[in-house]
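Here's a structure for you.
Of the protein chains in this complex, one is absent; all others appear in place.
We call the chains A and B, going by the order they appear; numbering starts again at 1 in every chain.
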Amino acid sequence: MVWLGGVRRFGYAGFMELRVTDLACARGGLPLIEGLSFAVASGEALVLRGPNGSGKTTLLRTLAGLQPALKGEITCPPEEMAYAAHADGLKSTLTVAENLSFWAEIHGQRDITGALEAMNLTDLAGRQAQHLSAGQKRRLGLARLLVTGRWLWVLDEPTVSLDAASVALFAGVVRDHLAAGGAALLATHIDLGLPEARVLDLAPYRAELPPDLGFDEAFL
Amino acid sequence: MTALLIRDLRLAMRAGGGFGLGLGFFLILAVLVPLGVGPDTGTLALIAPGILWVGALLACLLSLDRLFALDHEDGSLDLLATSPIPLEGVVAVKALAHWLTTGLPLALAAPVLGILLNLPGPAFAPLMLSLLLGTPALSVIGAFGAALTVGLKRGGLLMSLLVLPLYVPTLVFGAQAVSRAAQGLDGSTALLLTAGITAGSAALLPFAAAFALRINLR
């Protein structure tokens, strides 16, 4: 693919790994996950599974450094992760190209043509984001990952509102990212068509309650 | 950082950005006051410095509640927090963009409104200068208030309650610089104090605001 050349030129330097050891994280003071350990290395994809409320979003936000972990160790600093969640961070009055260039410049990159092409957005480049469909917005949000230049993608439900063709397109982009030495951590309910991806079920790591009530323990 | 500044300025210029809203508010206020107080030029000259400063302050407050709220709603704030730019820098740049689109136009437009309010001649230069030196403080302090209330529904009203008391020193020194000049006195001390508050706020408050933002993102 065309954009891959760009990524390869900057390159993901050598072998890298995210290692999580005995992690516990909480939402709203209520522990959701505890004793979680896993590793993702260059070239690997890990799919997180678990029912609603099992703490997928909380885990990903904790990894991305948006909230503190209760305990445990995360070896990869948030500066090496590209985080994408339900909200795409798009400005409706800016065009597709403007939105993407902004995030590219924030991450010290210039070239957005590869990312536009990879997510099939080239024809829409001049259109304002408010006139995009939900799926097109999502594709633009995912194109942002390509301009961050970061090796570990942390993705929360990346395929919401994408049609089958777009899901396949995105799976291809992820596969190319892995081939270039990147890695991906995905929370998703649908099958992405990434047979090589390992699956991690979060259900066994559900935090035991009681007695550990996190911050409020001291009051009992 | 430049990219963020350009984006915020571009957003302010485009439809729905609210650019010029503060300026319009400032103009309306300067028209309403003589209608309420009466057309006596002596009275107007006396209260003009205060009215112009209070007007500028309220106009600044208008667009503040959107400073972080919009970025919070569409997820940009999460993404900026995980970007290579430190959150302190994000706050500083957004406050700068707010000043460029609100405080600067107000300072430039103030002399025109000074004519409407019969501001004495020697006070025009201090009026512009004090607004130029003082309104950046209003933007930075406001950014702190906006960061405190970013996740809240109806945060705008609460933000005014938090921010307006913090505006007191800036208002006092800024308006004093103008009114002293209007009375033929030396207003340079007040002007320097205004600049001091701006310098201090710009140096320290981005850290407090970034701290508040991190807590609100948690």
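Some notes on this structure:
Everything that follows uses one rule, which is that contacts are C-beta pairs under 8 Å (C-beta built on N, C-alpha and C of every residue); 3 or more make two chains touch, one makes a residue touch a chain.
Note that contacts and distances are computed from a predicted model.
Entry comment: the absent subunit's protein name, as recorded by UniProt, is "Heme exporter protein C", drawn from "Heme exporter protein C", "Endospore germination permease", "Molybdopterin-synthase adenylyltransferase" or "Multiple resistance and pH homeostasis protein C". One chain is not displayed; in the complete assembly it touches the shown chains A, B. The chain not shown here is touched by just one of B:1, B:128 or B:152, and that residue is B:152. In the complete complex, the hidden chain is touched by one of B:30, B:51, B:195 or B:208, namely B:208.
Residues touching the missing chain, restricted to chain B, are 141, 144, 148-149, 152, 155, 158, 161-162, 164-166, 168-169, 172-173, 176, 190, 193, 197, 205, 208, 211-212, 215-216, 218 (touch as defined at the top). Residues of chain A that touch the chain left out of the display are 28-30, 209-210, 213, 215-220.
FYI, only the chains that are shown with their structure count from here on.
Once the centre of each chain is set as its mean CA position, chain A and chain B turn out to be 37 Å apart.
On the side of chain B, the complex with chain A involves touching residues 2-4, 7, 10-11, 14-17, 71, 73-76, 78-85, 217-218. Taken together, the chain A residues at the contact with chain B in this complex read 64-68, 78-79, 81-91, 93-94, 98, 101-103, 105-108, 144.
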